[in-house]
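Omission of a single protein chain aside, the complex is shown with its protein chains in their original locations.
Here is chain A:
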Amino acid sequence: MTTPPRFSATFTPDVMAEIRRAADTGLYDIRGGGAKRRVPHFDDLLFLGASISRYPLEGYRERCGTDVVLGGRHASKPLHLDIPITIAGMSFGSLSAQAKEALGRGASAMGTSTTTGDGGMTDEERGHSTKLVYQLLPSRYGMNPDDLRRADAIEIVVGQGAKPGGGGMLLGQKITDRVAEMRTLPQGIDQRSACRHPDWTGPDDMEIKILELREITGWEKPIYVKVGGARPYYDTALAAKAGADVVVLDGMQGGTAATQDVFIEHVGLPTLACIRPAVQALQDLGLHREVQLVVSGGIRTGADVAKALALGADAVSIGTAALVALGDNDPRWEAEYNALGTTAGAYDDWHEGRDPAGITTQDPALAARLDPVAAGRRLKNYLSVLTLEAQTIARACGKSHVLNLEPEDLCALTVEAAAMAGVPLAGTSWVPGRGGY
């Protein structure tokens, strides 16, 4: 009798395929998107809902507010958003001009903001975004004082969840003439972005950099500081101490246009693990709600939005989900995904610029496939659903505003999630790590 084939739990087919790919090419694997591995996430939390001890609000009749103000700490013109869901920074270059326009259209229709990326501000995105956050990144591609002044807020990017401690890259296939001109680079090269800012190091310097940006813009603009999930307590505390109006905290499920797979999957903290330490840092400084916390990385549903807010965030930010709403990884392009050696739902070679959906590309023919008006409408619909879902949950918990959700409204399905979120394991009063055990 023969022994049936037995596969290794360590050397899985995926692992062996990657070993063969590395041996063939001598280069690490680069891809887009965020961590694909399973990590504790919002799915591991549940809302308790109302009961005898608290009463719910009536849907459709009793108001449940969703507006949020970002940046009122020091800025004379804070950002007033109608919903607590913003669009994360994604560059023109990594995305097509059509995709940037669609993001602006959808977000503006819902009264929320979009964000530039590592490539400067385009007239299209400024024109189609009623509220636009302008990123200051280590590369400073396209950075100029005129765009600083026409932005509605400034986001200093220290890191992002997909690669805390890493720089950026944009491969030559996407460095078209226009992208090259905006970045002052030769056309067609593989562009690298530095991982540290060129003119400051550490929180004390960052405080001075924030001062300079405020002086250039007349203390009008909210200044955000974006960090990747790594040491959320200290990073949040240091950003707040440096003078940030808003801290943007991006967990490891947060996407990237192009990064080494080993970096995406093995560096950083899950989003769920980031929120409570960051909130605690703000509470310890007496700045919770005065400095707003925006959480990103794997937000998909209104439930995710509500859970992030319940844990203490003031708003969330979405990137990957927004691209999916526009049409990324849509099964309608399955034949073309197959031709690229992948399938709808798994396509992540965003850096190669051959996106059949016309989103993560600079190819004019592919980009033309995305109708920015229709795609913007899809994003608006999606944002509307996220908001309605979050309101539904908030009302069920008896909250007249989504920001009134609180940890007490939650329980966790796993010990790990309970420890990370600082809420009781379902059916118990046990919060791991609290009370000495």
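The working rule: contacts are C-beta pairs under 8 Å (C-beta built on N, C-alpha and C of every residue); 3 or more make two chains touch, one makes a residue touch a chain; residues count from 1.
Following the convention adopted for this analysis, contacts and distances are computed from a predicted model.
You can't see one chain of this complex, but its UniProt record names it "Protein GlxC", from the set "NADH-quinone oxidoreductase subunit M", "Protein GlxC", "Peptide/nickel transport system permease protein" or "cytochrome-c oxidase".
Note that of A:Phe47, A:Trp200 or A:Tyr234, the residue touching the chain absent from this view is A:Trp200. The omitted chain makes contact with just one of the residues A:Leu57, A:Ala109, A:Met143 or A:Leu413: A:Met143. Contact with the chain that does not appear here is found for just one residue of A:Asp82, A:Glu124 or A:Asp190, A:Asp190.
On the side of chain A, touch with the chain left out of the figure occurs at residues 25-27, 139-140, 143-145, 148, 171-172, 183-186, 189-190, 192, 194, 198-200, 205, 208-209, 211-212, 215-219.
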